[in-house]
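For this view, one protein chain was removed and the others were kept in their places.
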Amino acid sequence: MKKPVIQFENFSFQYRSQTAPTLHEINLTIYEGEKVLIVGPSGSGKSTLGHCLNGLVPFSYKGEVSGSLKISGEDVKDLDIFSLSKKVGTVLQDPDGQFIGLTVAEDIAFALENDGAPQTHMFDKVAEVSKMVEMNEYLDSSLHQLSGGQKQRVSLAGVMVDDVEILLFDEPLANLDPATGKYAIELIDRIQNETNKTVVIIEHRLEDVLHCHVDRIIVVDDGRIIADMTPDELLASPVLEQCSIREPLYVKAAKYAGCELTPEMQPAHIESFQVDRCKAQLVDWFRKVDSPQPKAKTEAILELKDITFGYKPGRTTIQGVSFSIEKGEMVSIVGKNGAGKSTLSKLICGFEKPNAGQIYYRGQDISGDTIKERAARIGMVMQNPNQMISKQMIYDEVALGLVIRGVPDAEIKERVLKTLKICGLYPFRNWPISALSFGQKKRVTIASILVLEPEVLILDEPTAGQDFRHYTEIMEFLVELGRQGVIIIMITHDMHLMLEYTPRAIVIAGGEKIADDTAVNVLADSTIIEAANLKETSLFDLAQRAGIGEPKQFVDRFIAYDREVRQKWQ
Amino acid sequence: MAVEMLSYIERHSPVHRLTGVTKLICFMIWSSIAMLTYDTRVLTFLFLVSIGVFIISKVKLREVAFVLLFILFFLMINNLAIYVFSPQEGVRIYGTSHVLVDIGGGRYSLTLEQLFYQFNVTLKYFTVIPAAILFIVTTNPSEFAASLNRIGVSYRISYAVALALRYIPDIQRDFRNISMSQQARGIDMSRKEKLPKRIKNAASIIIPLILSSLDKIEIISNAMELRGFGKNKKRTWYRARPFQKIDIITIILFVLILIVSLYVTFHDGNRFYNPFS
Partner (left out) sequence: MKRKNLSIKTIVAIGIGSAVFAILGRFAAIPTGVPNTNFDTSYGFLALMAVVFGPIAGGLIGLIGHALKDAIFYGTPWWSWVIVSGIVGFLIGLVSKKINIEAGSFTVKQIILFNVVQIIVQAIGWFGIAPTLDVLIYAEPVNKVYIQGLVAGGLNMVTVAVLGTLLLSIYAKSRSQSGSLTKDV
């Protein structure tokens, strides 16, 4: 008989500032050594659920708790946050608060220092754990020199030093490039196998987490648990679709083709998925759907010529990058963590000045223009929402740019409310930003730029932490803008997003442009995938396994079909 | 706006090898002497010693030149201000008046005493500055926090200092990013604006910076709490370093310098050395 380690019984929680509970009547048991994934729409209460486990609720976030929560048999009411921290190790969602120490070694040792461990013991333990996460060569590096993926490993090591029973990850993949994300999932899996800890992962990127084995998936919607089953069962059921969580693409394709999925077909992983039974349907569907129409060429609007830039003299971050973007085009910029994607966007907006090269807008050299002058046409949503938010209230934040431009009040109101609806924030319009979930905050920053109606829109990781429905709504709106001639540049680690919405992809590696092609071609080229830490889509695999000779065509058609289906949501 | 600032410079030198505690104590002794004395002989001696230590430390002048230039500029302004406000301060202190340049026999006549007094003021800075700069660039910030704790500052406050050092570069980066994103929404930051407008514009950066740091406080204290900070009465430090012989010798040496300096300075009952009497 397995030993339960986490037991929620009729558990509810209401933040003090809220009028309604955020978690309702949660009943959930997680057993020792299990690996559980929690999914759900943005703002559904996943992080809150995590906070209940590690004690931040109610020690740091005040509110009303009812029902009971037991962790390894002890009621959390009788525990303080320190004893809880010995049982539950947490990797938090917000990237800003993750690291405390100055260097990698100190950050890993932080919990040991607090225990008063002798120095020699700390050295041994840090050496051991850092080897486990393959960071032993970086012990003296300071944390802000690390790439996103390395940071993730350090935070993992930081909770590993304490012999906790439960590891809790709140969106461990956000901001990681696809290959590093895959690595992170494998790392978590390996550590769990070696130590037999209980692992709880909260994540939007379902398909990526399912890369390794998961025992159970729990679906949270609006503060309630609406499903609790094995991955195979869940993927065969309609639950994910109902609460608009993105299914793995191969599952979606199979469903579109009209296959009846059953748990016995083992749809949890593409490798185990028994394609044979729906081969015929897939081939048939492939023949029926139309392939998308290629777009006609129009005039080039934004042009970069030989841009070179370095933050410090002697080290170039961007090297001789050139490209031009046409009216109404949607383009992805993809590449490894630290490749220079965000830097490129800063150069376009004038946040940084290139050391060499020019930027043209409608044929005019804008290299000398100030940020403000460029901002009249180019809008940018930065990667980290905390760096953009400057007002207390959601409405004021979104209205800010319009107020500065002296737009009449009535018009401001109309435009702001319209944008809030697009971004799914309308119900929260009178809230302070501090009461939002991470994904909701990100949407506020998107809204605050959309409302300005720029001619060029740059979005740095727009879908990080977003659920499928909001993501689709925002993206469809962007597509509409694209039809009106707006240029949309998306920096992203999300290969689905790239395939679906941006016909063209620019790949950056080590500060250089290594490819500029259709998204499908980029993902079909294994050298590019390798060089830029990308990941090929499971649709290729599916097509191949179903014996469809033209996997690229299959992907193209799937995407066109899928988009059409989703447009009906609105 | 990537303004340079002093930070730890990794080297292998005897100065680097001293523990943070030693350097902190020595720095405090050094600045106390420099504060108390106005004795030219003592100041000159200290100045020469600090130059010597600077050379031993293998820190290159080039690496700290930006700060030195700034200090020189500041000293110049300060000297001018002293002269403007009190051109006869030296005469008051030393009790004699040797006029060098007579400006109508008045207040602004240049005296040898004033020159000597201002020379001493400047020398006073010159003795502290190398020591202060060395202390900053040769002490590993994390070891510094451990040192504070070692000399009796509570570990909580020591850790607050460590956090401050850790977050200064972060906050500097945030400041820059916020400034950019505000400009991108149409706020003009150019220096040509009028003062009230400039204040308003500055507020549009400062307020978000402050609010985001309040959020940071929340997030970081949560993270620290989750990893057991503040659980025990004591904590250990990964970067702490044990005392060695060289540390003890250095401290004894500095205490001797302290005693001798104070003796030389005050044995005539006055902190000024008076060559005029």
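As written, the chains take the letters A and B, and residue 1 is the first residue of each chain.
Following the convention adopted for this analysis, a contact is a pair of C-beta atoms (placed from the backbone, for glycine too) under 8 Å apart; a residue touches a chain by one contact, two chains touch by 3 or more.
Note that the coordinates shown come from a computational prediction; the quantities given were computed from them, not determined experimentally.
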Contact residue for the chain not shown (choose from B:I55, B:A203 or B:I249): B:A203
Options B:F45, B:F119 or B:F175, residue touching the unrepresented chain: B:F175
Residue among B:A146, B:M224 or B:A240 touching the omitted chain: B:M224
Full-complex contact with the absent chain, from B:H16, B:K216 or B:R235: B:K216
Those residues of subunit B which, in the complete complex, touch the missing chain: 1, 3, 5-7, 31, 35, 38, 64, 67-68, 70-71, 74, 77, 81-82, 84-86, 89, 93, 121, 124-125, 128-129, 132-133, 136, 156-157, 159-168, 170-172, 175, 195, 198-199, 202-203, 205-207, 209-211, 213-214, 216-218, 220-221, 224-225, 229-230, 271
Hidden partner chain, residues of subunit A it touches: 15-20, 392, 426-428, 430-432, 434-435
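The rule is short, and it goes like this: only the chains that are shown with their structure count from here on.
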Chain centre separation (subunit A, subunit B; CA means) in Å: 44
Contact set on subunit A toward subunit B in their complex: 54-56, 59-60, 81-82, 85-86, 89-90, 92, 94, 96-98, 100-103, 105-106, 109-119, 122-123, 126, 144, 158-159, 162, 311, 346, 349, 351, 370-372, 374-376, 379-380, 382, 384, 386-390, 392, 400-401, 404-405, 434, 448, 452
For the subunit B and subunit A complex, residues of the former touching the latter: 2, 141-142, 162-163, 165-166, 169-170, 174, 177-178, 180-190, 204, 207-208, 211-212, 215-216, 218-232, 234-240
